[in-house]
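Encoded as structure tokens, here's the structure I'll be asking about.
All protein chains of the complex are present and in place, except for one that has been dropped.
Lettered A, B and C in written order, each chain numbered from 1.
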Amino acid sequence: MFEKVLIANRGEVALRIHRACKEMGIQTVAVHSTADNDAMHVRLADESVCIGPPLASQSYLNIPAIVSAAIIANADAIHPGYGFLSEDANFASIVEEHGFTFIGPSPDHIRVMGDKIAAKSAMVKAGVPVVPGSDDALDNAQSARRMADEIGYPVLLKAAGGGGGRGMKIIERPDEVADAFSAARGEAAAYFGNDTIYMEKFLTGPRHIEIQIMADNAGNAVSLGERDCSLQRRHQKMLEEAGSPALNDDQRKSISEISRKAIKKLGYRSAGTLEFLYQDGEFYFIEMNTRLQVEHPVTEMVTGIDIVREQIMIADGANLGLKQKDISISGHAIECRINAESPIDFSPSPGLITDYHPPGGLGVRVDSGLYSGYRVPSNYDSLVSKLIVHGATRDECLMRLRRALEEYVIGGIETTIPLLERVILDPEFISGKYDIGWLEKFVEAEG
Amino acid sequence: MFEKVLIANRGEVALRIHRACKEMGIQTVAVHSTADNDAMHVRLADESVCIGPPLASQSYLNIPAIVSAAIIANADAIHPGYGFLSEDANFASIVEEHGFTFIGPSPDHIRVMGDKIAAKSAMVKAGVPVVPGSDDALDNAQSARRMADEIGYPVLLKAAGGGGGRGMKIIERPDEVADAFSAARGEAAAYFGNDTIYMEKFLTGPRHIEIQIMADNAGNAVSLGERDCSLQRRHQKMLEEAGSPALNDDQRKSISEISRKAIKKLGYRSAGTLEFLYQDGEFYFIEMNTRLQVEHPVTEMVTGIDIVREQIMIADGANLGLKQKDISISGHAIECRINAESPIDFSPSPGLITDYHPPGGLGVRVDSGLYSGYRVPSNYDSLVSKLIVHGATRDECLMRLRRALEEYVIGGIETTIPLLERVILDPEFISGKYDIGWLEKFVEAEG
Amino acid sequence: MTGFNVDDELVRKLAALLDDTGLTEIEYAKGEESIRVSRGTTAAPPGPAAISATAVAAASPAPSSAAGSHPGAVTAPMVGTVYLAPEPGSAPFVSLGDMVIEGQTLLLIEAMKTYNPVRATRAGKVVRILVMDTAPVEYGEELIILE
Partner (left out) sequence: MTGFNVDDELVRKLAALLDDTGLTEIEYAKGEESIRVSRGTTAAPPGPAAISATAVAAASPAPSSAAGSHPGAVTAPMVGTVYLAPEPGSAPFVSLGDMVIEGQTLLLIEAMKTYNPVRATRAGKVVRILVMDTAPVEYGEELIILE
């Protein structure tokens, strides 16, 4: 087993990794910028190395600094966390070239999944459903009509050179195809100087559902079930559930098994997540994250599996101690992301934490580097705490979440707790009937 | 369902009950002495009523004050917690006479189990093993010898009128019986004016193992498995485990089933605990607690069952939603009791909490009313926090406990955290080979 | 051994200097001798406000602490329901402006069907009646103020 692991990240995930290491008897090295001298994981780590100034490009994204720190601290392995260098295939290669173990998948898998086209193509080959559409440009209105009839309405026309909605047309009915096609082509030519047009299925109100997978070097692969991350604002997830209130057992087993088989076929190693859009009983692969996810704790709460511990074990060469039949989902879990920002206009709110009291009791977990007297730096992501709650049922979980949010005291800065409290009291949210556009509408309606 | 529950207790258990109520949509009424005006559960409760001065006899043991508070607050039910009035059959009767529901067993069951002789006799009838011995006085050395041969050596002679070790003799071998009997009789006569002598089996190094049971009004009864509470100092439990490191699966199933059948036969209702001494593969019933136990969370962690919630449901007339076959034990859990006292000489250490930061992350639960700026009153029990940790295995649980104790910051008062940290590093403790005398020896050896 | 010969006067003088100047530490050395005096800042308790932010208001007012109470306040000796008159419809025991003597019954508190008289702890004039008839009261709650 590794004797010493360097944690190439900051904030709550650095603390998460530190805790997993300590629980395995592994020493930890925290690397940090000067803005994080007083961060909790830096204080708790066995060793710490300052690697640069606050600017991430000169510290948490600074590959030579991180590798040098690993060398001088004599670490055995590097855990990249999420964000920063966690999906940088080049970083993973350099780490391995210097004789350290990268706690994650192979650089090749990171590279393939980092390229959306290559990832989609690899997943199609591995039997994973993707958003139906034309891989080639549409020549004329007739071929557009044929394609639309094949995919099923509504469909979306997109300009190859495009963006910003220009050249995009939604087609609801067959008789709209011809006009829409020429309008889209005209706009595309006018705005981008390129009239190439593609078509794909248009999802009117999809949910974001993802599958947590885990695989070892020996080809064993398991699925730890789904997470529903449809509650998003500007593509940022705010609250995640396991399991999804939208799926029945057949659906969750089916997509779970499709994902498991795919990563087994791909020869993937370590933890990873397949992200899907889900609508009307169908799943459409969008991308794969080749790293730990922010929302991994909800899966830990319902499966009882310590995902970071398993990552470290697999990186150390151990085989998965679990088979698919050993994995059972127990109860329901929800994670709330608590950000240091205004719950009204989402402006950042860094600063001194004057009071801090996390909720406790049965079924409540807090992953946070906050403490009373800590100063939240203005240089990084605003995520300062994750509140994760487990219950025997979704109802019980929601009631527990409500009382836990009420108990949570974070003084001195603004946080998104008041918004979360309002969201979980909303009847639509409680009913589970929300898609990826729901939160934006909720926030607008409030404003 | 109840609309409003009055919590007739203080400290962490009052907070525990408050949380369970809030998670069931039930309003809470905190009753408190003037020493607890600033207690966390008083602050969090929907309503609070001051019922008297700090002295427990005039507040938390003051039945008229508590019942009056229930009347003026218009509560539906009263939860007694543990300690104070929780095992006072008279209180339970008065509560019921005034039209409130007592969240616990019937007054009759409390009364029977509160009388050690009656409890033992009821348990014998219900098929529960007890410490073998003479129910009647021993007439002479010959009958003492016969009894000792029957029970098996070593045995203990006890004076009926006795106490303080006077008149007590341990007999290791048959040839010691005659001398020991006359010596014990002589001492008993001299010290207590009563030479009546009983005999029971002498346990040289027992463990304290208890079974958590739960039963409803319809006669459904389940066992939630065992807890090992052998780590004690002066009969005060300090750390509890579920399951016991001393039992194999057959043993735990056997005593669990014996206990379940007994309470079913007794027609018991609500949560309860059968306490046993355990030695050399045999269990000996000592007493039954007809209330919630301090250490109930370890059982919650391994079964996933919210015991306080079930208590409330049963009191409200619901049947147990569980059958014995639905109950499975998952992983291992340990609770540490953190007391406001010196970890060296155990002198009380009440006072102002200047810093407070509980540990977080996966598998860690904290039940505590402490907060930064709170003043621990000197009037009550020194228990100020319970740290409960769960792991897939006992080893994982111990490693997690270690890192959680390291993270825990309680400033301004002395606590038993340093002692707990030393205990869990001790090889004998880690091996699980400790009996009810172990901790006293450990503390002495340290001193 | 000569041991120390601690100079009381000097320590007291330096302590006074700390006070006057607001310093937290003074250290002074000369040859082999040195002295250092310091005073830790008395830390203000950070806490309660934090929690209270989440606490909901209690249904009944919190009892006034002894420190804050009026010197002439008569407080509730028990939880219960206040009765200002001996029977429904009859005149109250006391009214605003009444002069009362020590031991005079001011009101009743009913607790578990028992009516407990609350008596004046001293002679004086009833200047405030803080509770309504049939109101619930907590232990320690102020009922009447005598002057």
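Keep this in mind: a contact is a pair of C-beta atoms (placed from the backbone, for glycine too) under 8 Å apart; a residue touches a chain by one contact, two chains touch by 3 or more.
The structure presented is a predicted model; accordingly, all values stated were derived computationally and were not measured.
**Student:** Determine which one of C:Ile35, C:Ala85 or C:Ala135 touches the chain that has been left out.
**Tutor:** Answering carefully, the residue with contact to the hidden chain is C:Ile35.
**Student:** Looking at the full complex, which residue from A:Cys21, A:Val49 or A:Ile255 touches the chain that isn't shown here?
**Tutor:** In the full complex, the listed residue that touches the missing chain is A:Val49.
**Student:** Among B:Ser372, B:Ser385 or B:Thr416, which one is in touch with the chain left out?
**Tutor:** From the options B:Ser372, B:Ser385 or B:Thr416, the contact with the absent chain belongs to B:Ser372.
**Student:** Taking the entire complex into account, which one of A:Met1, A:Ile72 or A:Ala137 touches the absent chain?
**Tutor:** Hidden-chain contact among the options goes to A:Ile72.
**Student:** Going by the touch rule given at the top, which residues of subunit A touch the chain that is not shown?
**Tutor:** Within subunit A, the residues that touch the unshown chain are 29, 34, 37-38, 40, 42-53, 59, 64-65, 67-69, 71-73, 98, 352-353, 356, 371-375.
**Student:** Need a quick check: the contact residues on subunit C for the chain that isn't drawn.
**Tutor:** Counting over the whole complex, subunit C touches the hidden chain at residues 5, 7, 10, 13-14, 17, 20-31, 33-36, 38, 40-41, 43-44, 46.
Here is the rule we go by: only the chains that are shown with their structure count from here on.
**Student:** Can you work out the whole-Å distance between the CA centroids of subunit B and subunit C?
**Tutor:** Here the centre of subunit C sits 37 Å away from the centre of subunit B.
**Student:** Between subunit A and subunit B, what's the gap in Å when you average each chain's C-alpha atoms?
**Tutor:** Going by mean C-alpha positions, subunit A sits 44 Å from subunit B.
**Student:** So how far apart, in whole Å, are subunit A and subunit C when each is placed at the average of its C-alpha atoms?
**Tutor:** Between these chains, centre-to-centre, one finds 54 Å.
**Student:** Hunt down the residues of subunit A that sit against at least two other chains at once, touch-wise.
**Tutor:** 355-357, 372, 406-407 - these are the residues of subunit A that touch more than one other chain.
**Student:** At which residue positions does subunit C touch at least two other chains?
**Tutor:** Residue numbers touching two or more other chains: 46-47, 49-51, 54.
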